[in-house]
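For this depiction, one protein chain was excluded, whereas all remaining protein chains were kept in their positions.
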Amino acid sequence: MSEITLDTLKPGDLAKITKVRVKGHTRRKLFDMGMVAGSEIELIRKAPLGDPIEFRIKGYNLSIRKDEARQIFVHII
Amino acid sequence: MKRDNRRKMVFALFMGFVYILFGTIQLITGSSKALLNLTAPENLGRFITDVLFIPPDAIGGFVLILMGSVFIYGFVEIHSGREEGIAYVYVGILLSLIFAGIYVLAAVGNILEVYILKNTAFADWSILDDIRPEIYLGFISLLSYLQWKDDFDIEND
Partner (left out) sequence: MENNKIRVALAGNPNVGKTTLFNAITGSRQHVGNWPGVTVEKKSGTKIYKGYEIEIIDLPGTYSLTAYSMDEIVARDFIIEEKPDIVIQIVDASNLERNLYLTTQLMELQTEMIIALNMCDLALERGDKLYLDKMEEILAAPVVKTVASRNIGIEELLDKVIEEKNNEQYHGHEIGYGDEIEGMILEIEKVLIADQELADRYPLRWISIRLLEGDMNVMEKISKSPASVAINDLLDSIDQEEYEADIADKRYETINAIFPQLCTRCNVKLSKSDMIDRVLTNKYLGIPIFLALMWGAFELTFAFATPFTGMIEIGFTWLANIVADSLQPAWLASLIGDGIIGGVGAVLTFVPNIFILFFLLSLLEGSGYLSRAAFIMDRLMYKIGMHGKSFIPMLMGFGCNVPAIMATRSIEDEKDRLITILVVPFVSCGARLPIYILFAGTFFGRQAGTVVFMMYVLGIAVAVASAKLLRATLVKGKPAPFIMEMPPYRVPTLKTSLIHMWDNGAMYIKKAGSIILLGVVIIWLLASFPWGIEYGSEASYVGMIGHIFEPVMEPLGFDWKITVSLIFGFVAKEIVVASMGVLFGVGDNPEALTQSLIADPAITALSSLSLMVFSLLYMPCVATLGVIKKETGSWKWTLFALIYGVTIAWIIAFIVYQGGKLLGY
């Protein structure tokens, strides 16, 4: 099971978060929104211009930019 | 494929084709009139405005083409076996209802001008002037919406 970053998922891919490497303020904000290790996350769609990306996590939809997604590690399940 | 989806697919193809065709006419007549002050040859022009009720309106034409594209998108998706394609049919119908609503209200506004305000600028206005593809195509959408409205959820099997 190889670790990849969140932004490399394709629509419909389901993955499990292993590590959040985002720093600072944003890190905690992401935790608050449910982006913690162990959470299941599905990529729903990308915005028309490719960024931001919408995910489904903890039963709701959350969108974040690629920049942050790149620093979140997951493995596909 | 579920039988109903096949019907939606055919419906999407039909609506997509008609919306794009009418939209293109509307866009071309609208922009040539606005930019070049050109109008279509007499007979063709009469056919377009009096039989098909397509007013020259560039932006309106763009909107029609857009709605047609949504339907066509749905057709392509369903055709290639993706059930999610019905989402496009659903939204296509919603959009055409919205725009039908807008132009029906605009027509109501004109009716008020004529019958309540007796505005002289509307002396030779007739209700036919306000009929446009958005309205009568929207009517078709309304029928199909009533037919299918509980039918747009994709359940997990």
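So that you can tell them apart, the chains are marked A and B in the order they are listed, and the count of residues begins at 1 in each.
The rule is short, and it goes like this: a residue touches a chain if its C-beta (ideal position, glycine included) is under 8 Å from a C-beta of that chain, and two chains touch if they have at least 3 such contacts.
Values in this document were obtained by computation on a predicted structure and should not be read as measured data.
**Student:** What are the shown chains in contact with the chain that isn't displayed?
**Tutor:** A, B
**Student:** Of the listed residues B:25, B:48 or B:63, which contacts the missing chain in the full complex?
**Tutor:** B:63
**Student:** Can you name the residues of subunit A that touch the chain not displayed here?
**Tutor:** Its contact residues with the unshown chain are 20, 25-34, 36-39, 44-52, 54, 58-65, 67-68.
**Student:** What residues on subunit B make contact with the chain left out of this view?
**Tutor:** Touch set of subunit B with respect to the missing chain: 59, 62-63, 66, 69-70, 73, 84, 86-88, 90-92, 94-95, 98-99, 102, 105-106, 108-110, 112-113, 116-117, 119, 152-156.
Definition applied: only the chains that are shown with their structure count from here on.
**Student:** Using mean CA coordinates as chain centres, what's the gap between subunit A and subunit B in Å?
**Tutor:** About 39 Å, centre to centre.
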